[in-house]
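Note that this complex is displayed minus one protein chain, with the remaining chains in position.
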Amino acid sequence: MIKMNLLQAINNALVTAMAANPKVLVLGEDVGHFGGVFRATSDLQAKFGRERCFNTPLTEQGIIGFANGLAAQGCIPVAEIQFADYIFPAFDQIINETAKFRYRSGGQFDCGNLTIRAPYGGGIAGGHYHSQSPEAFFTHIPGIKVVIPRNPYQAKGLLLSAIRDPDPVLFLEPKRIYRASVGDVPEEDYELPLGQADVVQVGTDITLVGWGAQVEVLQDAAEQALKLGISCEIIDLQSLLPWDAELVCASVNKTGRLLINHEAPVTSGFGSEIAATVQERCFLHLESPIQRVCGLDTPYPLIQEKQYMPDALKTLAAIKYSVNY
Amino acid sequence: MIKMNLLQAINNALVTAMAANPKVLVLGEDVGHFGGVFRATSDLQAKFGRERCFNTPLTEQGIIGFANGLAAQGCIPVAEIQFADYIFPAFDQIINETAKFRYRSGGQFDCGNLTIRAPYGGGIAGGHYHSQSPEAFFTHIPGIKVVIPRNPYQAKGLLLSAIRDPDPVLFLEPKRIYRASVGDVPEEDYELPLGQADVVQVGTDITLVGWGAQVEVLQDAAEQALKLGISCEIIDLQSLLPWDAELVCASVNKTGRLLINHEAPVTSGFGSEIAATVQERCFLHLESPIQRVCGLDTPYPLIQEKQYMPDALKTLAAIKYSVNY
Amino acid sequence: MIELNERNHLQHIQITHDVELQQHAHESIPMLQLLDEQGMLLSTTCPLWDQATATKIFNTMHYIRILDERMVSAQRQGRISFYLACTGEEAAVIASTAALQPNDMIMTQYREQGALAYRGYSTEQFMNQLFSNALDPNKGRQMPIHYGDKALNFMTVSSPLGTQIPQAAGYAYGQRVSGESAVTICYFGEGAASEGDFHAGLNMAAVLGCPTIFLCRNNGYAISTPANEQFVGDGIAARGIGYGVKTIRVDGNDALAVFIATQTARQIALEEQCPVLIEAMTYRLAAHSTSDDPSSYRVNEEEQKWQAKDPLQRLQRHLIQQQWFDEAATEAYCEHHRNEVLRALKVAERQPNIPIDEIVTDVYAQVPLHLQTQLDALKDHVAAHPNDYPKMTGEKS
Partner (left out) sequence: MIELNERNHLQHIQITHDVELQQHAHESIPMLQLLDEQGMLLSTTCPLWDQATATKIFNTMHYIRILDERMVSAQRQGRISFYLACTGEEAAVIASTAALQPNDMIMTQYREQGALAYRGYSTEQFMNQLFSNALDPNKGRQMPIHYGDKALNFMTVSSPLGTQIPQAAGYAYGQRVSGESAVTICYFGEGAASEGDFHAGLNMAAVLGCPTIFLCRNNGYAISTPANEQFVGDGIAARGIGYGVKTIRVDGNDALAVFIATQTARQIALEEQCPVLIEAMTYRLAAHSTSDDPSSYRVNEEEQKWQAKDPLQRLQRHLIQQQWFDEAATEAYCEHHRNEVLRALKVAERQPNIPIDEIVTDVYAQVPLHLQTQLDALKDHVAAHPNDYPKMTGEKS
């Protein structure tokens, strides 16, 4: 075990994957010699050569198109999009190509080897072009998987799984805690399962669901709730597509209450899918309306980001509302 | 009043808008002399000249980028995307530019004059690249409006409103009923309000919500349900963003039951937002879980599209389930 | 009503008789032509092909014409839902494929059935895809003409235009780093070349050293949009120069010129591990697809001028010149394949449909729980309403 921050864990996972399999390639803007604007790809070019870790021209649609071709050919590309806010030029390549490659060819060809990494989320004074949480868009795309780690341990294990998973994975990294989240990470190669949620804390009165950096927010709120005698069960979804509805529903059937927290705007955020599914499956067990504590339906602001964020205080208020309903 | 099909009504709305205001321009692939692959823009070039109705090079990101510039300049562009399946190369221009133009500039500049038209939806043996219903993606984009008509009368009135609305509007046209949907349309200029749902049929036992071509499916199912003694209230949402939650919730508070029908894959489809909102606002009035009758979580298939479609039979089954819950 | 005039998108293009890859534009990049309209060789120094290759190209061109003609009729009769013919562009597609090796990957737009036929795709295979039957490798999920065959290194066609262009760069990069002695060829139309993906693909291939042959069929139209409303520069070739990509323009109706240009391009791509752009000047004699009627956007005289430049006729005259033409054998070949197409069509349309279970496979490598649940519900529903859904005769029933 070594103490690492989230970025170091990502870098360690990339080193591990590249060392284990010569087919693994890393590409993206500034990922080469420089090691990426967040330094997640530091030293990869020096370690594995220019052919396996390279800068691309500045074109996200090109990066994903190129990576789709690489994946179809049999290479294992890990493509970095510098900020999740800049993934949208590649949206067509992802939704119409990556996601449909296998289906449309009857399984003859696929992009299953592809992993797309992108830092996402707010709280870094980035305004609306360096703060977006676009995960919900991707959960409406059958054919890809969407994975988000919450800390260094999850990051390494989930990223290694994502790279080796036979399906294309969008791996979103909560950049707000890139350096702040520090923890013990095994030095060896390990994988954590995709599609499974993680129970961060067991509780009895209400289920709190989140992912990425917001899990800490939930933990914070749960701690305060406990002082009020409210016992929260906290679930980190980890995989948003496919997502672990079974675990979430089992928890809600037990607690009778659900709160979902995400940074993205509330309308058509991924919270809506969770709420829609849970209200159907847990209808007779729900004791209060499912709460969504989310971003406002505005572009991500700059100077008012503290007010905008679905923070622990707002979460606590919603917990209280739910429990007292 | 003249009998028109949905396509003719769209064409008529465009003629009306262009005649009324010389700033209205129509652009897109093949929209010029040819009049568009569905002929929605027939004769516009002949009537208003090449400068006001013109073919663009084959680039959706360019079309919307260009149209954003036109709108910011003060023109009133109506940009056609040939099929909604091909709107994704323009996703970045829509989400990061169109939608944020006004917000980011503090209201100094905006793309409010822009209307994007695109035929969408399945049932035409088009496979997964000529059948998609991408509306849910756009409902997660604060700053744009999303509008879908269900018949010629709505089409003309809503399109005229969309063109004149001070916000950018994505206007999705249910191409399955382009020619099949025929009805009386006023010859004169008229507008139907955006953001308001339309009660297609009043009922007491369950609320059915849909939009576009699926409204007919709901009507069909409701007719069969009536034979079983079930009275359905049918709501055509018309606007998906912002959507008329007030009207839907009032209806559900009355009927106690809700079913949502859309063609798009169920996971993170717009049905999830409706369900999430309604379960919260109508919690104490809901007598059964909200049902979603939607497409499967797969790319849109070809040969199995009949099985894939959320048709009247599936809707009826869900109505029965809900009422007997 | 705006007047339609005859258009000639080759108007400003000069002719050369030398195989010369250009990296820098002159006034206008010349177009390589090796056979004149009478099939006479225009160059005494250029490399040639052998009789077997020329004959195979010629026969495949005949085959595609037969297939296209027959399937356009089948669509009119309502037997298939859609078709898209390659008429007039057979030389551009088939002669270029002929210059490749079987392990080279082919990534196409949708009008390149000739490439697949040249590689050996059988009539039965064409039919199974066109009829979306249980033997369709795409499992009935894509519209007709979206062929794909892993064994023949022919990537499954995808409708969104231009997306295969950066993919082809990536695929070729993969071939290079995997140490394969192979290239990727990427076909696309001059319309698709307006997409942002074209820009990304060409530039990335150039910068990253990808052995990709980009072959643009400049056939003058993108559905109704004429080339002069698509671009105003010196065609697509001039853009190659801009990316620092070795570029050649070729007469796409001259099978020999296409063959030699592609052969040269392949050699350079492989030896120098770099991309090459070929712009093949041709004409879409066919309607865009069976959903289209070009008479409303172009004049008959224009089509006739291009009819006279029929690449099949030109190649036949060349074969005659070379004394490689066997009229009886050609007649027999055509007769045989006309019958084969008819027969295969009838067999394919009687094949069962794909089993309903396949509606959820191949979305992921494994069917995930939520999709299995959706499938189970669907099957229960269909079973409860057996007369309301098409028979899925592939099913056990």
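We just call them A, B and C in the order they show up, numbering each chain from 1.
Here, a contact is a pair of C-beta atoms (placed from the backbone, for glycine too) under 8 Å apart; a residue touches a chain by one contact, two chains touch by 3 or more.
Bear in mind that the values here come from a model prediction, so they are computed numbers and not experimental data.
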For the chain not shown, touching visible partners are A, B, C
Of the candidates B:28, B:121, B:143 or B:210, the residue in contact with the absent chain is B:143
Answer key for A:107, A:127 or A:256 versus the chain not shown reads A:127
Touch with the missing chain holds, among C:234, C:251 or C:362, for C:234
It is residues of chain B that touch the chain not shown, namely 23, 25, 51-52, 54, 56-57, 59, 61-62, 64-75, 77, 89, 92-93, 96-97, 100-110, 112, 142-143, 145, 166-167, 195, 242, 245-246
Touch rule applied to chain A and the missing chain gives residues 29-30, 32-34, 37, 45-46, 50, 55, 57-62, 85-86, 88-89, 125-130, 266-267, 296-299, 301-304, 306-308, 313-314, 317
Note that chain C touches the absent chain at residues 24-27, 194-200, 203, 206-207, 229-234, 238-245
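The definition used in the following text is that only the chains that are shown with their structure count from here on.
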Among line, ring, star, complete and other, the chain contact graph is complete
With centres defined as the mean of Cα atoms, the chain at greatest distance from chain A is chain C
Using C-alpha atoms only, the most centrally placed chain is B
Distance in whole angstrom between the CA centres of chain B and chain C is 35
Rounded to the nearest Å, the gap separating the Cα centres of chain A and chain C is 40
For the pair chain A and chain B, the C-alpha centroid-to-centroid distance in angstrom is 30
Multi-partner residues in chain B (2 or more other chains touched) are 61, 85, 88-89, 128-129, 267, 296-299
Contacts with two or more other chains occur in chain C at residues 141-142, 146, 158, 160, 196-197, 363, 370
